[in-house]
Structure formats: C-alpha cells, structure tokens
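Removed from the display is one protein chain of the complex; every other protein chain stays in position.
Take a look at chain A:
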Amino acid sequence: KRQAISLLASQTSSAPETVVTPSQPEDDFQEELVIRPLHSGDIYASFQFRTVWDTDFMGGKKVSHYRLFPKSLGQVISKFSVRELHISFTQGYWRTMQWGQPFLPSPPGAELWVWFQDTVTDVDGTWKELTNVLSGIFCASLNFIDSTNTVQPSASFKPLGIGNVTDHRFLRYATLPREIVCTENLTPWKKLLPCGSKAGLAVLMKSEKLFHSSFHSQAVHIRPVCQDWQCKSTSWELRQTLNVVFDLHSSGQGKREWSLFKMFSRTLTEACPLASSSKIYIDVTDNPQQFELSPATPLLSQAVVLGDRRTYSVYDLTQQATFGSMRSLNMLLRWKSSDGDMMRPLLHGERYVAGYGLQTGEIHTLMYNHHPYRAFPVLLLDTVPWYLRLYIHTLTVTSKGKDNKPSYIHYQPSKDRVRPHLLEMLVQLPPNSVTEVTVQFERALLKWTEYTPDPNHGFYVGSSVVSALVPSVVAMDTNSTQERPLFSSFFPSKEESSYFVRIYTEPLLVNLPTPDFSMPYNVICLTCTVVAVGYGSLYNLLTRTFQVEEPSPGLAKRLANIIRKMRGVPPL
C-alpha cells in the first residue's frame, strides 16, 4: 500500500482537483527489524532498510529527481561509475561461538569494497577520489585508504548483485581496523534514510543505547538487482543495515528479560509513511520452552536463513492494530529457562600472533570445521601491511597434524610503502577439524615520520576473511524473486544444499620497534655540547697567549701616569 500525499493548488476557484503523478521511475522502501535472543542471554537486533529504484545511473540521461533514494549516494554512483559498493563501520568483534552467525558479517573498524564498471579507465585514481568523498559523507577517516592498504582480491568478494563482468581489475578492497565508530558516523547514516530518524523503525536508533553494547555495526550496501525473475531490466538496491548485540549484564539488572524500551529506550508508535512494508520479526523458534513473548501476535512466518529453518513472530507496523490501545508497541521477552543448545556454527575462525621480541613473529590463522562428516573448501584472504615482512617460504597449512596443500594460492608480495601483502588460498577443511595456517614475519623499522602520534599503542593488521559455501542441513530457497524477509535475501543462494558464509577473524595488534622520539633532541644537545667544549678548548689552546700583568699602581702613580701620557712621555 503506498500513500501519496498531493498538494492541491489551483489558480481559479472552479478548477477540478489535479493530482500530480510522478513520471520518474518507481522506487520502493522497506524497513525491517529482526530480534534474535541469544543463548547467552544477550539479544541481537538487526535493522535493515532497503530502497529499490528502477533507474539507470549509468545511462546517458542524468538522474536529477531523487525521492526515496538518497541524492548523495546516487551522485557517488554516477560520478565514480560504481557497480557495487559495500561499506561497513563496526565497533566490537562478533563472537561466533557464543552468538552464532550474524545475518551480515563485518570486521572491526571500517571496511570498504567496491566493484567499478568496466568503463572506468583509471581505477586507482577513481578509488582514491571515491574514498575521499565517502569520508566526507560518513564523517570517517576513509581518506587514510591508499595504496598501502588497498588490495585487489582475485577470488574472494565476488559481486553480490547481478552482472557478468568478473574482471578483478575493477575490484578494490580496503579495511581500516583502527577506525572508531561513534555518533558522528551514525548521524549521516540516519540522514540517508527516507524518513530520517523521525518515523518508523529508525526512531529506535538512539546513540546512547546503541553504543553501549557488545557489538555495533552499521553498513551501506549498494548493488544492481533484477526487477523480476526474467531479469530483463535491473534496478538499483540500497540496503542500510545496523546490527547490534546488547549485553545482558552491562545494561543493568542482569534479569533475563528484554523489551524494546530496555534495548532502545523508546517504543514504536508508527511505521515510516514512505515505507511499503515495515515489519518486526522476533525469532521464536525456541518459544515457548525458553521464553515468553508479549504482546502475542498471530502472525508467524518461517524462513530458512543461515542453514536453519527458524520461526518468527511478525509484527506488521503498517497495521494500526499492532500498536494496540496504547498506540505504542513495546515487545517484552521474558526468559523461563536457561537450558537449550544453540546450533553450533559450522565454520569459525581465529587468528593470533605468536613469538616474542620486536624482531620476528608468526601469524597463526585457525579455521574450524564443526561439521561431523562433510568437508568443504574455504577461501582465505589475508592482507598484511608491508611493514610486517612475510616469509612466504615458511607458510604451512596443516589439518589434524598433517599437511594440507591448498588447491589454489594467489600471493602478491608487498612493496615497501606502496603495496601490502595479499595472500589468497583455497583450502579444503576436513570434517570436524581445525586447520592451521602459519607464516613467519619480520618487523620493519619505519622512518621516524611514518610513525603515528601514539606508536606505542601498536599497529593494526586487518582481519582475515574466510568465505565458504557451507553445507546446509535444510534446503535453502533459491528462488530469489519471491517475497522474502530482507534478512534472508541478502546473500543470494545459488544452490539448495549450501549457503554462503563469510567469517572475519580478529584483527591483530602488533608492536613495531619504536624509536625513542626524544633522541633527536638529546643528540642535538649532546653533540652541540661536545662540539662546543671540544672546539672551544682547542681554539683557546691555539690562540690564547699568557701575559704577565703588573698589579695596578697606587693612586699617586696613576695620576702621575695620566700627566705623563698628556705630556707624551712613557709611563712609570
């Protein structure tokens, strides 16, 4: 149901009402919130806002009339010939083993990956300008993305939208693990929404609650999608997602009870009037044994997501009845028992630095396959900054104690101050095993101007990315054009027996040998002192002569000397 508000104005008093119908392409906006209670007592909330617009940014005609689609992003797409853009800002690390798989994974810090159109001639120059423009839009230091932390993955990060060009020259990937996420990033993100933060689900986004959490991630994904199953024409899809995990204990009380008010300090009173669909899904698969949900709703929906069939209670905010007599919606989840098992995530990754001292070290990446009998291949992408010099001849991949040779390795060595290391491997993970990838490195000594103002904090190495098609116990839905909740339609499923999973490991914090920055000053002082003392002494020795001086004469003699000087006679 779409509501169009038309302003009626007429010059003559008897003219009929005229309704202005827009002649530009159609756009559609949907908003959704999924709440998933986690077994640890924490709660996971995932917002998705999707705007689909049947327009062509790449065509000759310049797009000038924007309605639901934000103009700043539309101009970015057309100016930089972007085919796909994915940017995320995350604070915290997603704990897969305690929380399960997220709907949309993201690494700590900022991550940006872009597919450009094949008409772009200078991809690196366009990439540099794009990062600067995005840093202005999102109030983040994305201008620190340059050639020293940008890579061109050859196998990972395939396009998520439609398109048959897969020339990896048009792909760029960069992460900034140090990037902080705070209200200044949320403010412009909220302003991109059609209703802003004034109506609909976005009213729940209060920064004081959102950042007081274990995990917070906001992202923008732009990609072209098919309009229908025949895919004769494409439209542009913009998804803005916000994932947050609220901690049971830090939010006070410790009682296992969650409500919208406790999570967001707000309740909902209306849907966004510009949205064609506005829904809240609560994961009630473990209900009623585990927790009770109020107010109850008759609407239930089943969805297959992340290889599992889950049941959801649906609250449709476009229906006035959802809000009840109080005109406000506040769901309450109260736990009854705390037993029950979470389905073990099949793929999990970890990473750490081993070694001691400030000269060498070893990076260990562990990949866990928890499937009892199926083996599956995973694609591992590692980006290591140039100042950790990797010794690739020490690269070992072992599973269950035995050597596991990857079937595909792509390694691009780093170049000092120009390029980072890029390592991509396709590794087959045996069932129920841990695969360990180790590589030794040496730490470089940077030039003293290259150190950050606080170098003793350490230097960050971005997360490893593990991408895989994980076997699914439940048949996945491959029909991509059916009406589905947004959270289950982000990663398209090409086959029924597996689903796509991307895991990010922890970023690493590595100490580089740091000089004592007061040494230049100390050296100058010391050197100048030595030079002054040495030179001065030598000069004095060479040029100083000693004279015997008479003691000064008495007053009478001095007067007599003065008179003699006046007369021109030598003194006494």
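Note that in this section a contact is a pair of C-beta atoms (placed from the backbone, for glycine too) under 8 Å apart; a residue touches a chain by one contact, two chains touch by 3 or more; residues count from 1.
The definition used in the following text is that contacts and distances are computed from a predicted model.
**Q** Which of the following is the UniProt-recorded protein name of the chain this complex doesn't show: "GPI-anchor transamidase", "2-oxoisovalerate dehydrogenase subunit alpha", "SEH1-like (S. cerevisiae)" or "Retinoic acid receptor responder protein 1"?
**A** "GPI-anchor transamidase"
**Q** Using the definition of touch stated at the top, determine which of A:G41, A:G161 or A:P188 touches the missing chain.
**A** Touching the chain that is not displayed is residue A:P188.
**Q** Touching the left-out chain: which of A:S207, A:N511 or A:N561?
**A** A:S207
**Q** Can you work out which residue in A:D28, A:D54 or A:E129 touches the chain that's missing from view?
**A** A:E129
**Q** Which of these, A:D454, A:D516 or A:E550, touches the one chain of the complex that we don't see?
**A** A:D454
**Q** Which is it among A:I43, A:L73 or A:I137 that touches the chain not included here?
**A** The one listed residue touching the chain not shown is A:I137.
**Q** At which residues does chain A meet the chain that is not included here?
**A** 1-13, 17, 19, 91, 128-129, 132-133, 135-137, 139-141, 143-144, 178, 180-184, 187-188, 206-208, 210-212, 452-454, 517
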